[in-house]
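To start, the structure under review is shown below, and the notes come after it.
Of the protein chains in this complex, one is absent; all others appear in place.
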């Protein structure tokens, strides 16, 4: 049995429990279950598809590289060191058995849902993972990974991915993207995304070195004007290589217009590493405004992911580095914090700004009201910890009554886990179907309208919002 | 067919999808579906009813005057200028067609729900608005508006409105209200509401001029004592004309007792426009305390609507003025912020304080706990963006377990859109029925109790809370 031999539409997962509403939902879901995947924001590296090597190790593929999975194992007492297959297959199998022993602790989680669906839909494994079958399932997956049909490009095709946007460093030469574009044997679209955080944050320990490289790579003078020109040049390079968006992560969102003179002064001091925390905050806020100005000019969709305190635990950061499962959300606010940006470019024709949040409170309070007025503002799909069935339903309920369905970004998977992409997009389609079915059953949306809406949410909106 | 010929009770809109629960909800709803409307807080002008002129223009009536509708059209790319029938019928029809073209973008929104219900229940139009029938529907509505049965007073009667409170400037002579009261041909109650925001906010650009007019109109000396006396005098004028409440909108709620000397000093400086932002904030906080003191004395119910940043977009404000769809909520807090007021008047017999919020987080965290202790505090109905079916259910769920059903304000429509009043009150009754039906089905509320509660929520509570 090949990958995804089981039709996505063959079960009622995530659909409403009420029979009548479930029937409506199933009909809606079936109209979009097999539509191509549009993925405008992921963390899959382009090199994966360029090289197209076989995945070898189930543990590396499904556990070690997915910090959603490793963090929950860690919380339940597993040491990170035991989850890395350092000595080849034996360690990989041990780590896999750890997952099996802890599998019940994943029940009800988004990670557990992705994994189970990946087992089932990608590998055709319907059994519940357990200590007793861990080795057998490991071997079954390992065997499949050796098949040509399970190489990245084959899966890209099997998954019906139409567009996949990666996330890339501004100084990346984008050679992988170019190679894929020029390869006549690969017809998918793999687009880079401009992600300049480290070049905009004076508190990043590598900031001085990073901006030095930026100036050097672009030949722009080491002034604030040169810095802006260098960033604009790299954006142009990304656009030339197919980029449609620029992504911005920032812990404490607070956009300010410092004016060029002050910003330039802070820039000079930032390069020598002598900025106070408050000035660094202000500089980041100003640079987000500059990024917005550039987006208004060059057309890159601006996406903002605020409100996460990175690397919460010092010891873990020192031992295992960043992105190891201890980034923790904080309360986030948009209304006042983003006002200077919207005042300046919020009404500019063609400006697109997608706002994400891991703080649910802003959905009904700030993001939906903003998106219900500004033509430039789109409501980002539920992000990170909120990218899960119940959270997704709360999101839909929180934003739709104020902003309707046509101010949504469409689904964004934001994932490093390539194999989970179909399960994630499928989940979103099921949730849209479930949500719309209830509105139909409650007499709030007409059946024909619901059918149009679910199609637009799946296909039309992400293409429109991300200019695809 | 006359207005509202379709009985409100003829469909199951908004009732629970589960058949058994829906049956309970329908029974509950039917006991209150046709009760008179008590509307203790609206933005309908009294002049509308005094003059009783025929509405003429469907666009002006249903689009241009409703910034919930225009803001969502704006978000979806429509220019505000195209929504104003400046050159009469032709422009009105063009704007109407714009609404029809964008109608699918209203699916699932509260505004879409009001409009659809208004088409159906007021005008007997059950068709889905679309480009193809836009002109026909426009004409059908236009024709109806020419009929006597569609004049404001006739609709007031058809809608079964018992009491309607308007929102008025403290210096309003209330002649419209007096005329209605003295008119033997009109039996409805139309009451003014004292809304003094601009006279209490030193940061309002018209503050010096407004308070100058206040002193002049009342003959009170231009001192802080005179200012308080002038406000009290205008409240007395409102009470003499039937007012039952004073309404207060404030962005950042923070009540403080500055003491008379400091308050007086700030007042003098405020009149010359020389108050710092911080002092202005403090002065507003003090004046809200003074308003509470006056309410404790004169019995006007005090309603507070905090937490909205007005006029978020400078260009839109400059081009189109205030109340044009870009007021955006901010995080709101009550516990500490309102404490000085509750410490002073929270236990005063007859003091009624209704707390509204557009920040849902305070429902379970602050408002319900406050209303579950203070006899003076009532929980304001879901306001503004939260006045919608799902948000209404979240509200009921958030406050009821702490404070029960008898600390609610009852429904408040808060609307400028006169024709939407029955749809709004009907929605609230349906949501009460749906919520209570679930509690009955879950064995938490006895059927007979539910029947009493829905009657009290619809009729008893708003009359009690607003002293009607």
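So that you can tell them apart, the chains are marked A and B in the order they are listed, and the count of residues begins at 1 in each.
Rule of thumb we're sticking to: a contact is a pair of C-beta atoms (placed from the backbone, for glycine too) under 8 Å apart; a residue touches a chain by one contact, two chains touch by 3 or more.
These numbers come from a predicted model, not from an experiment.
S.K.: Would you indicate which residue among B:364, B:409 or B:428 is in contact with the undisplayed chain?
M.R.: Only one of B:364, B:409 or B:428 touches the chain omitted from view, namely B:364.
S.K.: Taking the full complex into account, find the residue in A:50, A:74 or A:284 that is in contact with the omitted chain.
M.R.: A:74
S.K.: Which one, A:105, A:183, A:197 or A:451, makes contact with the chain that was left out?
M.R.: Of the listed residues, the one touching the omitted chain is A:105.
S.K.: Residues on chain B that touch the omitted chain in the whole complex?
M.R.: Spelled out for chain B, the touching residues are 16, 18, 20-21, 331, 333, 335-336, 339, 342-343, 346-347, 361, 364-366, 368-375, 377, 397-398, 400-407, 438-439, 441-446, 448-450, 452-453.
S.K.: Spell out, residue by residue, where the missing chain touches chain A.
M.R.: 11-15, 17-19, 71-72, 74-77, 104-110, 112-113, 128, 309, 312-316, 325-326, 328-331, 358-361, 385-386, 388-391, 394
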